[in-house]
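Only one protein chain is missing; all other protein chains are in place.
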Amino acid sequence: MDFAFSERALEIQQRAEEFLRECVYPAEETFAAQVAERPDSWDSPPIMEELKQEARKRGLWNLFLPHSEFGAGLSNLEYAPIAELTGRSPLIAPEAMNCAAPDTGNMEILTMFGTPAQQERWLKPLLEGEIRSCFSMTEPEVASSDATNIATRIERDGDSYVVTGRKWWSSGAMNPRCKVSIVMGVSDPDGPRHRRHSMILVPFGTPGMTVVRPTTVFGYTDASHGGHAEILFEGVRVPASNLLGVENEGFALAQARLGPGRIHHCMRLIGMAERALELMCKRTLSRSTFGRVIAEHGVVQEWIAEARIRLEQARLLVLKTAWLMDTVGNKGAAMEISAIKVVAPETARWVIDKAIQAHGAAGVSQDTPLANLYSHARTLQLADGPDEVHRRSVARRELSRWR
Amino acid sequence: MDFAFSERALEIQQRAEEFLRECVYPAEETFAAQVAERPDSWDSPPIMEELKQEARKRGLWNLFLPHSEFGAGLSNLEYAPIAELTGRSPLIAPEAMNCAAPDTGNMEILTMFGTPAQQERWLKPLLEGEIRSCFSMTEPEVASSDATNIATRIERDGDSYVVTGRKWWSSGAMNPRCKVSIVMGVSDPDGPRHRRHSMILVPFGTPGMTVVRPTTVFGYTDASHGGHAEILFEGVRVPASNLLGVENEGFALAQARLGPGRIHHCMRLIGMAERALELMCKRTLSRSTFGRVIAEHGVVQEWIAEARIRLEQARLLVLKTAWLMDTVGNKGAAMEISAIKVVAPETARWVIDKAIQAHGAAGVSQDTPLANLYSHARTLQLADGPDEVHRRSVARRELSRWR
Amino acid sequence: MDFAFSERALEIQQRAEEFLRECVYPAEETFAAQVAERPDSWDSPPIMEELKQEARKRGLWNLFLPHSEFGAGLSNLEYAPIAELTGRSPLIAPEAMNCAAPDTGNMEILTMFGTPAQQERWLKPLLEGEIRSCFSMTEPEVASSDATNIATRIERDGDSYVVTGRKWWSSGAMNPRCKVSIVMGVSDPDGPRHRRHSMILVPFGTPGMTVVRPTTVFGYTDASHGGHAEILFEGVRVPASNLLGVENEGFALAQARLGPGRIHHCMRLIGMAERALELMCKRTLSRSTFGRVIAEHGVVQEWIAEARIRLEQARLLVLKTAWLMDTVGNKGAAMEISAIKVVAPETARWVIDKAIQAHGAAGVSQDTPLANLYSHARTLQLADGPDEVHRRSVARRELSRWR
Partner (left out) sequence: MDFAFSERALEIQQRAEEFLRECVYPAEETFAAQVAERPDSWDSPPIMEELKQEARKRGLWNLFLPHSEFGAGLSNLEYAPIAELTGRSPLIAPEAMNCAAPDTGNMEILTMFGTPAQQERWLKPLLEGEIRSCFSMTEPEVASSDATNIATRIERDGDSYVVTGRKWWSSGAMNPRCKVSIVMGVSDPDGPRHRRHSMILVPFGTPGMTVVRPTTVFGYTDASHGGHAEILFEGVRVPASNLLGVENEGFALAQARLGPGRIHHCMRLIGMAERALELMCKRTLSRSTFGRVIAEHGVVQEWIAEARIRLEQARLLVLKTAWLMDTVGNKGAAMEISAIKVVAPETARWVIDKAIQAHGAAGVSQDTPLANLYSHARTLQLADGPDEVHRRSVARRELSRWR
């Protein structure tokens, strides 16, 4: 294991840190104000375009993409501390640097499996930050934690495929700039369990595709990011050339997409938790109860210590996972990806929760980012596979050593 | 200890159960729809007035008030299971039965300490459910978990008092029907630590009183209940006759108010958690993953068992506390009040969190009440004294036995 | 629910308290010294006989037995606080008052199911405290948490039964005064799952019965209580009249035995935890670190508060369970018995563990009873059904309400 960074990686880290400090943190108040002024908008507020230009100017653009033809060509290990930094201001920094989910996963998949035509039409404007995209996998009517339950149909009909089903949690889909969805569905109902599904590109506006409603997360609409949509596909017909990769290989594509997607979430979660810990320290140093500065109360010190201890461990496991993905591939890192997918949200959630408690009622309000960070961390114990499914994978792998 | 209920109490319980089943649960969907239709309203939706009339007709009105002159005259123990039932539908049932915080605490205090004139002007319309009220104690600029930090000034000036300061988390204050606030502030800065504060009635609309903004709770505005307001008091002058009880005895009044207030919250939290457990069972019995009904997975069964085990214990401690309040008074029950104030939110939070996990992404959305219940339970680990302060009280009492 | 005690019960409680204070606590040092002096003995030390006489003289004898023909005739609810008191000095008080497991369960079963001859030969000397007995159920070669795995054979052969198998954790069996074992085994291998087993009385010394070795619990031999033995039964022949109750009804007998057995353990565990909490308070009040009395450190106060809060809840659930057993029978209380069987050991373990931490290295040594109490509480998460099996029962019952 070697977690040392190249000169180039260190240099980009430093630039990213400066960008956060000089541009992103100072923009947070404006961002919030602009969002508050446009209660019916599902798009990011105007300041975002300025930040995107600035980030691009500073060479902080598409850093997530390991394929140097299209992106920065950083390894997972090199990208980890940068993604962590973006997690410190998760409503702003990832999008400003064109590193926001679900676009990142979609760009990744288009890079690896897209045809030149698909890349020209969708990948290019995504890499430019001109359009946004969504990913439609989860369904309201089945327990999608077992992905084989997915029931949406993708049926071949001449030169077309016809998509029929109901999806939800298509994040970003409420955004007027969201132009395409990658939809997963059953293309061969009688095929082997993990070779029944395909993925297909469905442009927004295709007849039969209806964005039904947004869903909320703990009361948040996540509107500035395009929210989360329920989408109905009623006999939606798209050209056969919209198929992504090979027919019936949707599971393999999902895995290719989810590996990096999961670790990116984890990296950002570490950043969120670091931000929460910083806020907790600052707040408890600035107020007093019962005759002493809050930070001097033993119980609060235990929270701070425990937060630091948990964060150190979680970050190291994220780095190891990234290093494994770089050296033995996503499949070789499957156990570790599952492990951090359990650890990072739990750690972030714990730290953020204590930071909330340390802030008193301000902690649950809009005056700190904490409650929103919490809702994000909590949701990631469900999204991209719930904890229980990941623990099951880890256990099976462990047990297989001794069978 | 005797937790047996009188015939009358059992009969009211049964009626409350019927009201929930026949009127409240069926109204939940309409309630949500009406709220969604009036995004800018801070008042409860129209269906609430119907439910209030129905509850009153059924003799389910002001049950919280132990003083039989004004209310039902139930003991705390008798009220406990009824309050628990209202917690099963906390956005609707408490208000429908005129048992919603913070009005209940204000009615209690006006019953005990109000002058006849105060009772005529404020208590009567509150008991009728015609107006609403708020309680202004917490302040944004100090750590209010140590109540001696409260800094708002209540200064005598001739026949008036002048109130100056900034409060927040005045729940219900955004509601157009909210007509009065009970404000706590410093009236004798040089008095002994717990005899410096007074409480005073400040009618909405008094010059100098400004409702500044609402604060949110995990993204929720709680608009249907009048939200939570930050209120600025700039030299607000009210007649001296608005003082509640004796000058400089605000702490004693706060204790009188908070004892019942805290246990009512706890009773309702048990009901919330019971509702969440019911939802968890029903959901996990209705879906399958990996070849078996979710409820058959061992991990889920552990959640369900643990939820039941924790709820049984928490409810018993609530009942014991109520029984103590009835038999030895709020002061004699102080340790137990602190204890349940820690236990009930933590228990509810744990159960609701597992119910969320069992529902997958639906659990954090508006399609179940769970995320909203969670935000409520979490907030009660801060409101009315954070857990840490209550644990400190319990510890000091325990240690005093051995000093 | 009515947890009020009769005058008689209160009077016995008071006497038991006096006995503890006047006789048992003062004897603890002598007890430990006498045990240390007789390292090879598996019997209780001499002081125990004095204490037994004293307890008997004070009318504190066989209080566990609800059958007034043979015992005190106390209800489960009445016995609960007395059993709790004995748990405060668990190596001495239960035996001194002839209320120690496993004899209590064996006496119970002989009272309910024993023939007059069996009662004359075994029950009478047990009630007199003249002999001791053991219970042989668990087996080393199968997972006995699923009791249907039990494999020892009890085969009819003419006027005899022949017992063949290997048992362990026959507590008390190393004691030279242990004269009989109640053995559970398969008598009808082809019978329905829960009607295959029988129980039979096997006198120590019967040919073919060999006490193989003692097993330890976290390094403790529990020698003063007769330890825990592995016993080999090689074609052990006993008269058919030694059968307990009806053939093939061993499961029903086990249930009859285990209900009271489990709640008695739970009552005593509450007492153990109360003792640990008392020791924690006293110790932390008597020493200082970093310039303040240890009890003034916030972290320690959280332990103390949490201990008190958990204990209050656990005790109430024990009382409710006892009350249910008294009013609707053991079967009607099955859910609650499982629930306290999970709660009481976990609570005791948590409290004792914190008390250990508060004592520093003394906590794990022989200078406090804490490490021994811990080993006891921990073992009860395995004995009489592991937590996982009890949680499973609770979950199934909960789910059955919603199926």
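Letters A, B and C name the chains as they come in the text, with residue numbers starting at 1 for each one.
Keep this in mind: a contact is a pair of C-beta atoms (placed from the backbone, for glycine too) under 8 Å apart; a residue touches a chain by one contact, two chains touch by 3 or more.
None of these values were measured; they are calculated from a predicted model.
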Task: Residue of C:V24, C:C281, C:A371 or C:L399 touching the missing chain in the full complex - done: C:A371
Open item on the list: Touch as defined at the start, partner being the missing chain; which of A:L65, A:A314 or A:A334 qualifies?
Closed with: A:A314
Task: Of A:E50, A:D157 or A:E278, the one touching the omitted chain in the full complex - done: A:E278
TODO: Return the single residue from C:S75, C:S145, C:T210 or C:T327 that touches the missing chain.
DONE: C:S145
Open item on the list: By the contact criterion defined above, which parts of chain C meet the unshown chain? Give residue numbers in ascending order.
Closed with: 138, 140, 142-146, 149, 168-169, 215-221, 287-290, 294, 297, 299, 356-357, 360-367, 371-372, 374-375, 378-379, 381-383, 386-388
- [ ] State which residues belonging to chain A touch the missing partner chain.
- [x] 1-4, 277-278, 281-282, 285, 295, 298, 300-302, 304-309, 312-314, 316-317, 319-320, 335-336, 339, 342-343, 388, 390-396, 398-399, 401-403
Task: Contact footprint on chain B, counting only the chain that is left out - done: 297-300, 302
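In this text, only the chains that are shown with their structure count from here on.
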Task: Chain ID, smallest distance between chain and overall C-alpha centroids - done: B
TODO: Starting from the Cα centroid of chain B, hunt down the chain whose centroid lies farthest away.
DONE: C
Open item on the list: I'd like the Å distance between the centres of chain B and chain C, where a centre is the mean of that chain's Cα atoms.
Closed with: 43
- [ ] Round to the nearest whole Å and give the separation of the Cα centres of chain A and chain B.
- [x] 37
Task: Distance between chain centroids, defined by C-alpha means - chain A, chain C (Å) - done: 53
- [ ] For chain C, jot down the residues that touch at least 2 other chains.
- [x] 298, 300, 302
